[in-house]
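Pasting in a structure now, in structure tokens, and then I'll have a few things to ask.
Removed from the display is one protein chain of the complex; every other protein chain stays in position.
Note that the chains take the letters A and B in the order they are written out, and that residue 1 is the start of every chain.
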Amino acid sequence: MDQAAIIGVGMTKIEANKAGDTFADMVWEAVNKALDDAGMTINDVDNVVTTSNDFWDGRTISCMAVGDASGARHKNASCVEGDGTFGAFYGLTRALSGDYGTTLVTAHSKGSESISSLITNAAFDPIYERAIGMDMITACAMQATAYLDRTGTTPDQLAMVSVKNHGNAKQNPLAQLPMDLTVDDVLKSEMLSDPLHKLDCSPVSDGCCAIIIANQARASKYSGRPVWIKGVSFCSDSYFLGDRDLARAPSLAQAAQSAFAMAGIKDPATEIDVAELYDAFTYQELMWLEAMGLCEDGKAGSRLESGDFHRNGRLPVNPSGGLLSGHPVIAAGLIRIAEIVKQLRGEAGGYQIPDARRGVAQGVNGLCGQSHCVWVLDRDNQEKEIG
Amino acid sequence: MADTLADVEPMIYESQISVPYSWWAGDTASRFFRSLRDEKKIMGTKCAKCSRVYIPPRKVCPSCFSENPEWTEVSDQGVLQSFTIARRQLASLPEKVPVILGLIKLDGADTGLLHYLDEVDQKQLRIGMRVKAKFADNRSGGIRDIEYFRPAK
Partner (left out) sequence: MQPTKEDCFIVEGKLALPYQYFAGRTGSRFLIALRDEKKIRGIRCEKCNKVFVPPRSTCERCFSDISQSWVDLEDTGTVTGFTVVRYEEPYQPTKPPYILALIKLDGADTPIAHIIKDIPLTEMKLGLKVKAVFAEKTTSTIMDIDHFRPQEDG
């Protein structure tokens, strides 16, 4: 297979309410940062993939409305509805197709403009489930109950994820919620839906991320330092929650296995230097770690307690602060990719993991982690060196 | 935010998107709701190939991707697979909090059904507990024809 790399990333600051920016203004900011980062102009972009959601944008056919701000006028532009990692997957296939040397991928949302609970309620089946009043928080609370019951993970351990990630965010100038917290602070915060406290949940956010993917021929043509895409895979589980074993994430396990295999990684727990995972809720960081084989099943809580996932630990997880410190829906997964790119280039500033060589980023689409997209990135293009 | 808007008053356009829908339940769901309304029976579909019994019923087995399942009645009792107590009045909740939401695997079914739990002490809630459907007195052919589930005696 041809190689491909990420040659530029750009992110806006994540904020609770970007009253000064329309969604197009956010996209324009992120796109220009990515172009500057890559050392390109918009004329060097061969095609564009935008990622958005009509309900979060408050307009139908929302993907068409961001085209101008992403420089898509008179270019081949296509759209993905879902998490940005899925938009990036599509962008990657376009770069690898041979028809396009570079793909610009954007993902954005403004959670501040509507009511997330009503939007996620509408993700449930209207005939059987919507009248029960389910939304993302209650559904994930049910998944957390099942996960804690199966693994014996404790609410204190969940709280430690929140303490760690909000603490990490203090070094990240783009994070929305840098905070000094204690386990007690988390456990004493409002119980939204058992067992999830307010500080077990990610906030409502506005933000945008853009990345530029290039095929091997174009990857080194610009001043931006390429980070190589070594493995990518995604996998989806059943739609109805009742059809799944909520306490496990087999679709993530499959996506991760396939992405790591593609990257030639045999033991991800020891071969990965840094991970940015989709911690929309505290329990998810632990559950995803186990499903991805980055930690033994059922042990993520106790490994966290012993410091494994802290910035100076065996495998730093969400050194940027993760979704718990800022969660612009749709953009959140693409931000995970951009954060790994920064780590592998040594440009993560106060939250840099020393000598990070290989990293993994994860995005999620759907309720309770129905669908997962896993990206394995490498600082070096080994194949090129060997060849 | 304060800086960027220091020189300009932020204008907000208050609006909404409101679109009416008629969701056609289709043959399979219609049959499920007819049984619920007229006979207080919970009917599932059984895949002829893999024998899995689905609640809510499906026209096509999502595991084997085969059509034409058989109808089979499942019990109005089952096991609680997971639950949560919603305590904040989230906009999606039609009932006043606190409300208990559960995933219930009925005896004879292979999949869980999302529904309310009531008449239960919150402290008694646990995964694996036996629950039983309470049917609504006035049934109109909808998922709330089961009013809620409560602990089985």
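One rule holds in what follows: contacts are C-beta pairs under 8 Å (C-beta built on N, C-alpha and C of every residue); 3 or more make two chains touch, one makes a residue touch a chain.
Bear in mind the structure is a predicted one, so any value in this text is a computation, not a measurement.
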item	value
Chains in view touching the one left out	A, B
Among A:S114, A:T154 or A:Q171, residue touching the chain not depicted	A:S114
From A:I127, A:V163 or A:L252, residue that would touch the chain that is not displayed	A:I127
Full-complex contact with the absent chain, from B:P62, B:G108 or B:G142	B:G142
Touching residues on chain B - with respect to the absent chain	4-5, 8-27, 29-31, 33-34, 141-142
For chain A, residues in touch with the removed chain	17-22, 24-25, 28, 41-42, 55, 58, 68-69, 71, 73, 110, 112-115, 118-119, 122, 126-127, 130
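Here is the rule we use: only the chains that are shown with their structure count from here on.
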item	value
Whole-Å gap separating chain A and chain B, where each centre is the average of the chain's CA atoms	29
Chain A contact footprint on chain B (complex, rising order)	1, 4-5, 10, 12, 15, 17, 21, 23, 25, 29, 54-56, 62, 81-88, 90-95, 99, 101-103, 105, 111-116, 127, 142-144
List of chain A residues in touch with chain B within their complex	15, 17-21, 58-60, 115, 117-118, 120-121, 124-129, 131-135, 137-138, 141-146, 149, 190-196, 238, 240-243, 246-247
